[in-house]
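Report on one structure; see the data block that follows.
Complex shown without one protein chain; remaining protein chains in place.
Chain IDs A and B follow the sequence of writing; residue 1 opens each chain.
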Amino acid sequence: MRPAFSADAMRLAIPALSLTVLLAAVFWLQPRAMSYVGLNLLFNLAVPIALATIAQMLIIAVNDLDLSMGTFVSFVACVTATFLRDAPLLGTLILAGAVLVYAVLGVVIHLRDLPSIVVSLGMSFVWGGLAVLLLPAPGGQAPDWARALMTTKPPLAPIAIVASIVIALGAHLLVMRSSLGVLIRGVGGNERSVERAGWSVLAARAAAYGLAGFFAVLAGIALVGLTTSADANIALRYTLLSIAGVILGGGEFIGGRVSPVGAVIGALTLTLAGSFLSFLRISPDWQIGAQGVILIIVLALRLFLNRVEKREKGQ
Amino acid sequence: MRMLDRVARKPWIWSWVAAFVVWFATIIVTGGASTLDLSQAALTFAAFSIIVGIGQMFVITLGPGNVDLSVPSTMTLAGTVALKLMDVDNAMILPGLGVTVLIGIGVGILNYALIKALRIPPIIATLSMSFIVQSAAIWTNRGLRIKPPNFLADFTTANTLGIPNVAVIALVISVIAWFLLERTIYGRWISAIGQSMPAAKMAGIPVDGTRFVTYVFCAVLASLAGYLLACFSGGAALNMGSEYLLMSIAVVVLGGTAVAGGDSNVPGIWGASLFMFLVVSMLNTYGLGAGIRLIMTGLIIISVIMLAGGRLPGVR
Partner (left out) sequence: MTGEKLKAIVEVTDAKVSFGAVKALDGVTLAILPGECLGLVGHNGAGKSTIVSVINGGLTPHQGIISGDGEVLTRYGINAARARGVRCVFQELSLCPNLTVVENTRIMHRHLGGFGWRKRAKEVIERSLAAVFPGHGIASDRSVGELSIAERQMVEIAMAFSDAGVAPRLVILDEPTSSLDASLAEQMLTYVRRFIAAGGSVIFISHILNEILTTASRIVVMKDGRIVADRPAGDWTERGLVEATGSVVKGEAHRGAVRDLAAAPVVVEQGGSGMPFHAKRGELVGLAGLAGHGQTRMLMKLHAAQSSDWLPRRDPAVTFVAGDRRLNGVFELWSILKNLSIGSLGDLASRGMVNAAAEAERSAEWKRRIDIRTQDLANRILSLSGGNQQKVLFARALSTRAPVVLMDDPMRGIDVGTKQEVYEIVRQQAVGGRTFVWYSTEMEEVCLCDRVYVFREGAIVAELAGDAVSEENILAASFRGAAA
């Protein structure tokens, strides 16, 4: 009695379906979007959101939640637009230090058994403060290489699509295929069993947080590459968007059930929702609202499918 | 001595001590010249965080995972809609207030409906809700800045016997909240649910009803705070609530309410809210900018949670 699809495949089916439906609707409303330039415009801003979503997903994989994602990405953007351009070595050191801070947070949260929500809440003030210190007013300039990277025009598909695929594949290899990824998800699934097998849960959690910091740093750099300058509030919405992206992509808050490919699709869906509405000529006022509605619809859909699945199993 | 010992064990005392120290450090620098102004400003600005914070505290008391992220958008929506409805007309003040409360009730009902119907954690339910409410606010606002009715504008910025009127309102709400928590069955129920939901269920507590009422209460307080803040600042702005997302959680945590639920603390909210404002003004007085202020705030929150751990000891 083997179901036709594994649970992981099912988990991906809903987000993939929502993205396809949304994309089809956009093309139908605005056929001109179906071009190289059009696609790039549609998905441009999705790249940093996708990276931030992967970062949030790593934290969620160990049953924690990061409320500082938005301010951290803003902070990284500020560093990128100032130090990383003017003094690359120092800039790199600062960013490496920030990743280290993330790993240390993982250690502290584990050792003292603290609620991650509150610790990351505190950190969001710290990152925000550092960002304001760096760039009290909008400014700075993107390093040329970041700008160049985000505006390259690869053949066949626009950079936004290529980058999303690369991110999804990279994260998939890391989280779903590697031993480290298995360990991190294992901590989320059953911490005691991982401990009983003789692993250090502390190290696993530190690794998950460190990797999350790394992906968030990439998100900040990508963001500045797109916007050319930075300000201290540039990515505040990323906290909520990254959480929503993970959930949209089939992830769950507890139990280590996450999907990197799904998370990237979730981020793309959220980005597309805005464009879709503007093509529908619904006022941009409802852009954020649409993201909320999509979130609710997808969650309802998932609940429905879970019920159906359970009923089939019960018989 | 025993008295002192007992006071020291109250979790709220620390936020008060911290607030007082910061207040004192500030007036030392200014030479006491602006003591009254500083105190009044602190009470005024703290009042908004207190009102929002109390609602958030009730929700957090319900136990791990319970937090209302729709607070800022609810504030914005209530402020916007109420000002639009009143349209600078003093006669419309009460209908405006009524609409404010209705918005709160509506958001609260929808929040809990989502939690229950979709069986999703409150944090994601209120998050989805906040997206929708925020959009509704943007849609109603349309970039227009409508002034509040004169009476309300004056009332929210004026003092009674030297105490800001908004602080008086916050005090009234706090007393009601304290009474609910300490003296009523409802207060016992939310504390019990926060400590252990299965145990609360088996003790015969109507768990869903209690949680539902709590989410509605939180949303109503948020919209009330939005109404007052919009009047106080001379009009509703779309980002007027954004500061209060983190602030509302921070004052609850700093005020000594157990993050793990079950134990709430009204006086602590006052201490923490005053403290949060006073730190800002102290650092301003010392000539330090917003950046340092934010960093300090963050470090304080983290140190508090490190010291307090998950649950606070203490007999209640």
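Assorted remarks:
Here, a contact is a pair of C-beta atoms (placed from the backbone, for glycine too) under 8 Å apart; a residue touches a chain by one contact, two chains touch by 3 or more.
Quick caveat: nothing in here was measured; it's all calculated off a predicted structure.
From the options A:35, A:193 or A:283, the residue with contact to the unseen chain in the full assembly is A:193. Only one residue in the set B:32, B:98 or B:209 touches the chain that does not appear here, and it is B:209.
Summarising the interface, chain A meets the missing chain with residues 2-3, 6-8, 177, 179, 182-183, 185-186, 188-190, 192-199, 255-257.
Of the residues in chain B, those that touch the hidden partner chain are 183-186, 188, 191-192, 195-196, 198-209, 212, 258, 262-263, 311, 315-316.
In this section, only the chains that are shown with their structure count from here on.
Centre-to-centre separation of chain A and chain B, using mean CA positions: 30 Å. Interface residues of chain A facing chain B in the complex, by the touch rule stated above, are 65, 67, 108, 112-115, 117-119, 121-134, 136, 236, 240, 243-244, 247, 253, 283, 285-293, 295-296, 299-300, 303.
The touching residues of chain B, when paired with chain A in their complex, are 64, 67, 69, 114, 117-121, 123-124, 127-132, 134-136, 138-139, 142, 242, 246, 249-250, 253, 259-260, 289-302, 305-306, 309-310.
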